[in-house]
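Worksheet: the structure to be examined is printed underneath.
Apart from one protein chain that is not included, each protein chain of the complex appears where it belongs.
Now for chain A:
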Amino acid sequence: MNIPWLTVLGLLPLAGALLLVALPRTAARAAGLAVSLLALVLGGWVVAQHLAGAPLAEQVPWIPQIGAYWALGPTDGLSLTMVALTLVLTPVVLLASWRDEDRRGGASEAVRDVAEVRQREQVLVGAGGPERPATVGGGAGGGAATAAEQPRRWSARAFFALVLALEGFALLAFLTTDVLLFFLLFDAILLPMYFLIGAFGGANRKRAASRFLIFALGGGLIMLASVIGLYVVSARAGEPSFLVADLAALGIGGEVGRWLFVGFFIAFAVKAPMVPVHTWLPDAAEESTPAGAVLLVGILDKLGTFGMIRFCLGLFPEASLWATPVVLVLALVSILYGALAAIGSKDLMRLVAFTSISHFGFIVLGIFAWTSQSMSGSILYMLNHGLSTAALFLVVGYLVKRRGSRSVEAFGGVQKVAPVAAGLLLFAGLSTLALPGLSSFVSEFLVLAGTFSRYPAVAAVATLGIVLAALYILLMYQRTMTGPVTDDVRDHVRSDLDGRERLTLAPLVVLIVVLGFFPAPVLDAVAPVVGATLEQAGVADPAPSVGQEAN
């Protein structure tokens, strides 16, 4: 029997999410972790199949009337890189939030949070209204009074189920080669993320979650117009189909191609996010839990850059070339603006979010520099950024949870109290600023070198981003970790990272170091995709002499 392994891989976390709802609370966490690990194993097998030269692919008619298919694969380097990232980050995230979710906790529970709840409580008492105990959230609350003091949160079971649902949608979205199915998943994935922010985040989480959703839906709907347009074009050309391969064969160009490209690009730019449609990310990352932020920036936002390569460049090469100058400028602005905003940021979670905007600028730059070097670098960058940002968010989250505040000023001298946490923060930070020997260095170098060979001026400006990156990471470290231990830190940061917390960071650290020294397997895997994309656009790498100068 022919088992559709890709479908199984994608549906496994989704089924797990449903299963969790049915399980008793106590077993849910273990079951959730088990499902995510099982998916990791299965994913490893899929990757092995691909590397063994037998890429998996499935294709079943889904809505034959409009030419939509349940089409997963054939797997390629791009999709598998993203799948691997998703599969690795999910168990890490689950383990990292193992103890968070049944009680007050999580990084974003600032002091003002309690104050707000107290205030609300007084209003309730004053009006004589009955206080209903929360039935879904606040399982750890001892009595009605303690339950009221805590902001109502949902249960760990709900958190784990949502994370698994997000994982499943992400896996399917990265694997699919049908535009309509991709769009469906691209939008569907917003729902678990929305609840992850809105139900588990900090004091202003509702606002942040709504903002996130409105931005993403807005982008998605603009893309929907383009998706419909694609169908019309393909129907006029003969057989209507949503398959990427069929659509790419049409060679959609001219004015129509440009309009459709713009629709796709706006959606991906919102998702990635690029300046000027980035404003939702700092809020969302700030207000969500560290685990939510990892998923948001590490996985969800990758759909944007993934989509740019797969759909913008893949379907509309002509229009992509046409739009390159504008996109490059936007990417530069993102790099510099994100870095400057990170330097000026007073909130640690927000700071990390801004660094991501800068990094997404680099990724987009590499994609639209149209060289095999820079595009390979971008794909690798997507992987590395996911790993290093996850590490950064998690360490920051652990520290913030201890200190009870996200503010940079609330910290000082932590490295004397919690040396392991400080060390890991420094490690993650250095990985973020692309220290040679850590994985981000390779990708950032490839992006810049590739860009230089075609657009030297652009690369020169982008290099400023590296300098600024060093500034925002080291300044942050200096302000929070070094110096004399402040009283507040001594009061609150009583313990260093415990075993579970170290365990969550261990795989990330190992991967960052390994990929820093041996990026070749990933680069080899993505080379065919990059080559095909460039060939389709009719772009050849610039003469190597220019590349020599870059070095």
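Going forward, contacts are C-beta pairs under 8 Å (C-beta built on N, C-alpha and C of every residue); 3 or more make two chains touch, one makes a residue touch a chain; residues count from 1.
We take it that contacts and distances are computed from a predicted model.
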| item | value |
| --- | --- |
| Name under which UniProt lists the unshown chain, selected from "HEAT repeat protein", "Phosphate transport system permease protein PstA", "NADH-quinone oxidoreductase subunit N" or "ATP synthase gamma chain" | "NADH-quinone oxidoreductase subunit N" |
| Contact residue for the chain not shown (choose from A:74, A:218 or A:253) | A:218 |
| Which of A:30, A:48 or A:63 contacts the chain that the document leaves out | A:63 |
| Of A:58, A:76, A:167 or A:187, the one touching the omitted chain in the full complex | A:187 |
| Where the missing chain touches chain A, by residue | 61-66, 120, 124, 127-130, 132, 134-137, 152, 180, 183-185, 187-188, 190-191, 195, 198-199, 205-206, 209-210, 213-214, 217-218, 221-222, 224-225, 227-229, 231-232, 235, 238-240 |
